[in-house]
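The complex appears here minus one protein chain, its other protein chains still in place.
For reference, chains read A, B and C in written order, and residue numbers begin at 1 within each chain.
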Amino acid sequence: MFRVTACGESYGKALMIICDGVPPGIELSNESIQEEMDKRRPGTSPIDSPRLETDKVDIVAGIRDGFTTGAPVGLIIYNVDRQDIHVEQYRQVKDLVRPGHAEYTFFVKYGKFADWCGAGRASGRESACRVAGGAVARKILEKEGIQVIAYTKELMDIKMRDDLSFEEKQGKRHNNDIRCPDEDAAEKMFARCLEIKEEGDTAGGIIEIIARGVPAGLGEPVFDKLEADLAKALMSIGAVKGVEIGAGFGLTKMKGSQSNDIPYLEDGKVRFKTNRCGGFLGGISNGEDLVLRIAVKPTATISIDQQTVNMKEMKEATLGAITRRDPTICARINPVAEAMTCITILDHLMMFRGYKNVAKIDNPWDADK
Amino acid sequence: MFRVTACGESYGKALMIICDGVPPGIELSNESIQEEMDKRRPGTSPIDSPRLETDKVDIVAGIRDGFTTGAPVGLIIYNVDRQDIHVEQYRQVKDLVRPGHAEYTFFVKYGKFADWCGAGRASGRESACRVAGGAVARKILEKEGIQVIAYTKELMDIKMRDDLSFEEKQGKRHNNDIRCPDEDAAEKMFARCLEIKEEGDTAGGIIEIIARGVPAGLGEPVFDKLEADLAKALMSIGAVKGVEIGAGFGLTKMKGSQSNDIPYLEDGKVRFKTNRCGGFLGGISNGEDLVLRIAVKPTATISIDQQTVNMKEMKEATLGAITRRDPTICARINPVAEAMTCITILDHLMMFRGYKNVAKIDNPWDADK
Amino acid sequence: MFRVTACGESYGKALMIICDGVPPGIELSNESIQEEMDKRRPGTSPIDSPRLETDKVDIVAGIRDGFTTGAPVGLIIYNVDRQDIHVEQYRQVKDLVRPGHAEYTFFVKYGKFADWCGAGRASGRESACRVAGGAVARKILEKEGIQVIAYTKELMDIKMRDDLSFEEKQGKRHNNDIRCPDEDAAEKMFARCLEIKEEGDTAGGIIEIIARGVPAGLGEPVFDKLEADLAKALMSIGAVKGVEIGAGFGLTKMKGSQSNDIPYLEDGKVRFKTNRCGGFLGGISNGEDLVLRIAVKPTATISIDQQTVNMKEMKEATLGAITRRDPTICARINPVAEAMTCITILDHLMMFRGYKNVAKIDNPWDADK
Partner (left out) sequence: MFRVTACGESYGKALMIICDGVPPGIELSNESIQEEMDKRRPGTSPIDSPRLETDKVDIVAGIRDGFTTGAPVGLIIYNVDRQDIHVEQYRQVKDLVRPGHAEYTFFVKYGKFADWCGAGRASGRESACRVAGGAVARKILEKEGIQVIAYTKELMDIKMRDDLSFEEKQGKRHNNDIRCPDEDAAEKMFARCLEIKEEGDTAGGIIEIIARGVPAGLGEPVFDKLEADLAKALMSIGAVKGVEIGAGFGLTKMKGSQSNDIPYLEDGKVRFKTNRCGGFLGGISNGEDLVLRIAVKPTATISIDQQTVNMKEMKEATLGAITRRDPTICARINPVAEAMTCITILDHLMMFRGYKNVAKIDNPWDADK
């Protein structure tokens, strides 16, 4: 019921995003979406890509006088990075498969017409669309008291502390380039990234996502569990190779008496003493925080020569070191993970409460009155 | 394009499965599906549930003279476990939330009409439908040379060896009650389960799934990546709390130069020296084995008293030890994981090749000829 | 959000129906669904098929103690018509295309494995599934005060009077074999059918559907208009070759000043002086009666020799007169049209109001309270 459709490539003219199912009456401006965009924007730190993009977003449909109208919201972001230079750079290596990248599968699926320029549709550039759509979803969730945060929990062998409160994580997650709310860990992670960057290499890590304020009852009981839909949404992000919920893989080492979260009453409401299930029972939200973690692989593009295959000549070849690259995408993937979580929760919230109740339409023409 | 729709509860009259998108000409009999059903059937080992079910499957639609016709295949499995005894047993505790179970969220979502009997729709019983649907998908995949296997890779602290070949895993995975192809590990796992069972407790573990023979090119490049759809399919199975692909969470500790799989040529085909990406590049299959792992939590129902809440009286209560239960579901979840993998791959295969090409229809009336 | 999935062929073992999205708390019994089934059941009149079916429906999933639980409702109807006799009869003519039937396109689409028996999946027998699913939808709509009726408005050249009230149409539509609430017209239609039957031929007609009590606001504004979804739902019924809404094709002869329905106020609510738009503005329900009509072609199976093609030998042939047939399906299509209308309206109602509000769940665990 809330759906984001997007298009655009690394070196296409623009990215476009259409959000279907937006309720009316949401205050929305270019600036308010831009705020989210800027969290993902490249070129702002030594540990991300030097690509120059303003990621300037323009709302072209779905609003009137500053509020959404119920019509689909349309957003456009023009690419501004120097196409004249970079397209030709990519053209020179267009037949070489970049290890760890999507080029080989794109060749197989789309043949010789596949876009070879800067990874085309498979580029992380597409994630700008996710953030834009997620920004719209977030505005709607905020009216429902739902907050979604993500932060870098681990980078390579460095872990953040476990004892920060939700508010601390929320408040401090954007304080540094690596997006880790534990400042000491952040400093170490940053240094580790620079070190790895110097080697011409790249770093991976673990992102944690928390959604607070999600009402109990969201999700379907069998195939379309909310946790299954979130797993899909997060796994669809490039470079994500694992998803776990609550105690996740750690649960496989526990006994049932250890993993079960015990319910109790608090102010007449059912609560749980622990949250090893990550906020889901039977795939349906139970009112506690939703807690998910994703595994982010190190960026595939490295500044080290690699063996590979030339697809046109069908012979083995060497791909030279690439200097224009993200030393890690752990930082920039955080807003993308938040966005996908917002979109997925909103979709289920609207199924549960209905369009008119999320929209809170209250007028003399309401047939239900 | 291939879709399984199912219904049925733990103590309903029957389970029904409808498979849409089945190509014509697939040989299908009750017996051939039964073979898959029997791998999941309860009551066959001391480490699974004592529930008595024959899981006898009957094809009621979609075949003529032993072959599928292109019409949806309909299957029915009648529940035979003693309803007279068990329904009343469950009625007595129907207002008590079982920790780790879906009852609380079902109460919230469906109110007082939610089925309280043996977990109702949230029971693992529904997974029989997945296996039945998966059996149909598997028959079709087999004609395409695609094989899907799953096995218990870890149980609590016990791991199987890493050096078994695909054929060994495939051949030996059903040789023991725990469904682990490494016989030494299997023995230890089984002993560990019995030990934990004695304590009244339950055990979790890790299942690995491998799909061999999947052609390169399956999956959409952004939101509907094949790996994202598999993550959803597997996470939708009850008790699964994590999914990882290829080296998964292990990738977060590697550098790019370590995680990239290097392509090379073998007999004129592109292959990869390693498979840390688990058979996916950009979310699209690359022709190598698909490798996934899922985290299975210990079964929630334990034979130990637990604190809980009585939802009707809204006061805290004690749920007594439950003796009728699965000491672990790691064994029985294997065929379910295989089934979900088969269903998801087939869906993408049909999108890629088209109904008529998977169906291999070749007749004088073919409009394409 | 409300979806009916079905399977089953003319001479398969059974028909199965799964209804997803059923809210909890709906009283449902075999008898209450049977009542709807009996309106479509063949073999009850000289103007329908002599096929012998009891159409006995059995609820096998989704209820507990007589009420729906929120889980999908599963229904099964076993075919009882003499397979021993009829399958062999059909086998003898299996390579002959029946003019006006789906056999040729099934041959093309499914090849030699297509079910040749009594039209297989293309048989009107599948419409029993629609009626069963519609019966479930109707129960839910009734709680919302929504009533759906259909009746035979025209048969060949005979039209019913225009001045009957909704209540008269509703009350009298099942009073005769032709399902026309105007008794004089019904008598003429019946006589006309018998006359045409004597000739070995078949008759077509027009069915009108009215939905009363549908709240304003249902339907999406562009591609998924409620009227577009209803058009699809009705056009998907076998033998339907036209759909019109409100004044329909008659509007093409009016000027704008004649076709516009003028709004006015009645007891503080907006009403419309006429209903030429059939209850839709911009594809969204406007609170007035929804009015649709469908064109039903004469049954294709006739008791007259016809020229045709033998698909196996690829030569022209003669298909002999078939005596076992429906002289008209105008009567029996009425409950099918009602069913499809109920299903489609309910789906939109649930999107608009949300699962929990259609379900009217009101309990101490409601997160919204």
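FYI, a residue touches a chain if its C-beta (ideal position, glycine included) is under 8 Å from a C-beta of that chain, and two chains touch if they have at least 3 such contacts.
Note that the structure is a prediction, hence the values are computed from the model and not measured.
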Output for the hidden chain's shown neighbours is A, B, C
Option from C:G12, C:P42 or C:G217 whose C-beta touches the chain left out | C:G217
Have a look at A:A114, A:C180 or A:A331 and name the one touching the chain we're not showing.
-> A:A114
In the full complex, which of B:P46, B:G171 or B:G354 touches the chain missing from this view?
-> B:G354
Selected residue (touches chain absent from view) among C:G70, C:G134, C:G246 or C:G354 | C:G246
For the chain that's not shown, point to the residue among B:G8, B:G74 or B:G217 touching it.
-> B:G217
Missing-chain contact, candidates C:G66, C:G145, C:P263 or C:G320, resolves to C:P263
Residues of subunit C in contact with the chain not shown | 6, 97, 99-106, 108-109, 121-122, 126, 154, 156-157, 196, 199-206, 216-217, 219, 221-225, 227-229, 231-236, 238, 241-249, 251-265, 268, 270, 277-278, 280-287, 295-302, 304, 306-309, 311, 314-316, 352
Positions on subunit A contacted by the hidden chain, ascending = 5-9, 12-16, 18, 20, 24-25, 58-64, 67-74, 76, 78, 104, 106-117, 120-121, 311, 314, 356, 359, 361-367
Where the unshown chain meets subunit B, residue by residue | 1, 70-71, 215-217, 221, 268-270, 287, 350-358, 364-365, 367-368
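By our rule, only the chains that are shown with their structure count from here on.
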If you average all the Cα positions, which chain's own average lands nearest?
-> B
Averaged over CA atoms, how far is the centre of subunit A from the centre of subunit C? Could you give it in whole Å?
-> 45
Between subunit C and subunit B, distance of the C-alpha-averaged centres to the nearest whole Å | 37
Which subunit A residues reach two or more other chains?
-> 216-217, 221, 268, 270, 287, 352
